[in-house]
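With one protein chain held back, the other chains of the complex are shown just where they sit.
So, chain A:
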Amino acid sequence: MSQRHLLALFNDFDEAVAAISELRAANIKGFDFDDLILKSPIEHPEVETVLGDRPIKVQWFTLAGACMGGLLAFTLVASAQANFFSQIKAGKPIVPLPPDFVLTYEMFILGGVFITILGFLICAGLPAKRSPLYSAKVSEDQIGILVKGDEAAVTAFKAIFTKHKALEIQEEAGK
């Protein structure tokens, strides 16, 4: 059966949350709740209680990036210092740890920041093509709920959205 996409726009965040709760509870055939996407002009951490636990993995990229950055810096600096043909050490340690800590620390941060951004882009699915069901109102002052379901589910979606005072419902045939 072909899939259809619907975007409902709401003025009120509470109504949007109520609509999501009802969609979750309604157990509509041909609709997977995990496919529901909320679009909003600001961040609403409170919506996570309704949407359910959706994991964030950016911090793992951060950890990996920071460790790699620090390790890379120390390896490069220490191996350059170990070339004592060109650097006269005069009895001082060939690889002095306290001053090398400074560059290791800086590169730890640099690696952490860079790879965090990479993680953000991967986890947030960016850069992305703009979806056909998008309203500029979502970046202004309205909340959008994007759902995907079988044609049979469309009537149920519309009934729920209308009940919760959706301002506008856009519809499009899915891929």
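The definition used in the following text is that a residue touches a chain if its C-beta (ideal position, glycine included) is under 8 Å from a C-beta of that chain, and two chains touch if they have at least 3 such contacts; residues count from 1.
Heads up, the rule we're going with is that contacts and distances are computed from a predicted model.
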{"item": "Which of \"Chemotaxis phosphatase CheX-like domain-containing protein\", \"ABC transporter permease\", \"Molybdopterin oxidoreductase\" or \"ATP synthase subunit b\" matches, in UniProt, the chain that is not displayed", "value": "\"Molybdopterin oxidoreductase\""}
{"item": "Residue touching the undisplayed chain, where the options are A:D32, A:E48, A:E151 or A:E168", "value": "A:E48"}
{"item": "Per the touch definition above, residue among A:S2, A:N27 or A:N83 touching the missing chain", "value": "A:N83"}
{"item": "Positions on chain A where the hidden chain makes contact", "value": "37-45, 47-48, 51, 54, 56, 58-59, 62, 77, 80-81, 83, 86-87, 96, 99-100, 102-103, 105-107, 109-110, 112-114, 116-117, 119-121, 123-131, 134, 136, 138-141, 146"}
